[in-house]
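Apart from one protein chain that is not included, each protein chain of the complex appears where it belongs.
The block that comes next holds chain A.
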Amino acid sequence: MNSGDAAGSSSGGSGDAGAPRRASRKPKYSKFTQQELPACKPILTPKWVISVFLLVGVIFVPIGVASLLASNKVVEIVDRYDDACVPSNVTNKLAYIQNSTISKTCRRTLKVPKDMKQPIFVYYQLNNFYQNHRRYVKSRNDQQLRDASKANETTLCDPEKTRDGMAIVPCGLIAWSTFNDTYTFQHNTNNLSIDKTDISWKSDRDHKFGSDVFPKNFQKGPLIGGKTLNESIPLSEQEDLIVWMRTAALPTFRKLYGRIYVDLKENDTITVTLDNNYNTYSFDGKKSLVLSTSTWLGGKNDFLGLAYLTVGGLCFFLAFAFTLLYLIKPRLVAYKLSYTNRIKFHR
């Protein structure tokens, strides 16, 4: 910073130098001040290099295999319905979806490709929906969601802040656009009950969304963004909203809709009756319904196993390549012991 100060104060006339001290001013000896603390100094000897690569390979390949096996065990049914659920005679899909007078019930039949063990997770998947859009992700107010007394706190909620001068609860674009397609399932001919409890994080229900905060002035604007909330149920129990408000990281995402606690057999058919309400037609979004089992690794995901296998394989290859190199061009460590003679000169 200011080096002149140090010099100035030590040399200057501010008279703290005093009489010359006769005692030795030799700095105290310690391993620390002499920078001689005991230290370990690893060097990459061939032995080390090869062992590290081998070790990584040995660990990674089994993990890769296990991950692939786990991923293969997952049975997943994905059904994209956004196009199929619009009658083929409709040309303006946007007008169709915005017209609230038309019934948009749609029926889909799904075939179970393999046995599915309960619990079966029901997700809806949106493509091209940027829940991480800057404008969108900021448009919420967490104080209002938690605290009934802060209902009028709507900062950052633009452009969905107030309706006729009254604060909207929950305010903001995120809450406004809560997904509102609904699904009911029939297994073969029986109704298949879907459990919609505990689909959101417990921490969110307990601490983030107040049990005494009720929706107000919500979804009353000229443009309906999505789900309408029951004004008699507190926010902490509006689990669809809570799930939706955990904004997704990527533009293609799934959100948990519910769970089915029934085992499904191969070739069973499932009939889904759905209300196709949510507007993804204005921006080329896709909507899919996903039924999936789960393993210790989560859902279907081949990438992780493949990545582990690739990296493990690469390390085996490197171990091999380095072994070859060391054999072809051996250099005993410290071969330049007579350093002063053999030290190489640069330029």
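Assume contacts are C-beta pairs under 8 Å (C-beta built on N, C-alpha and C of every residue); 3 or more make two chains touch, one makes a residue touch a chain; residues count from 1.
In this section, contacts and distances are computed from a predicted model.
Chemist: One chain of this complex is missing from the view, so tell me which of "GINS complex subunit 2", "Acyl-coenzyme A thioesterase 1-like", "Cytosolic Fe-S cluster assembly factor NUBP1 homolog" or "Phospholipid-transporting ATPase" is its UniProt name.
Modeler: The record for the missing subunit names the protein "Phospholipid-transporting ATPase".
Chemist: Can you say which of A:63, A:90, A:110 or A:262 touches the chain missing from this structure?
Modeler: A:63
Chemist: What chain A residues would touch the chain not displayed?
Modeler: 1-17, 19-21, 24-29, 33-44, 46, 49, 52, 56, 60, 63, 67, 94, 98, 123, 125, 129-137, 140, 142-143, 146, 158-163, 173, 176-177, 201, 203-204, 207-208, 221-223, 225-226, 246-256, 279, 282-284, 296-299, 301, 303-304, 307-308, 311, 314-315, 318, 322, 325-326, 329, 331-340, 343-347
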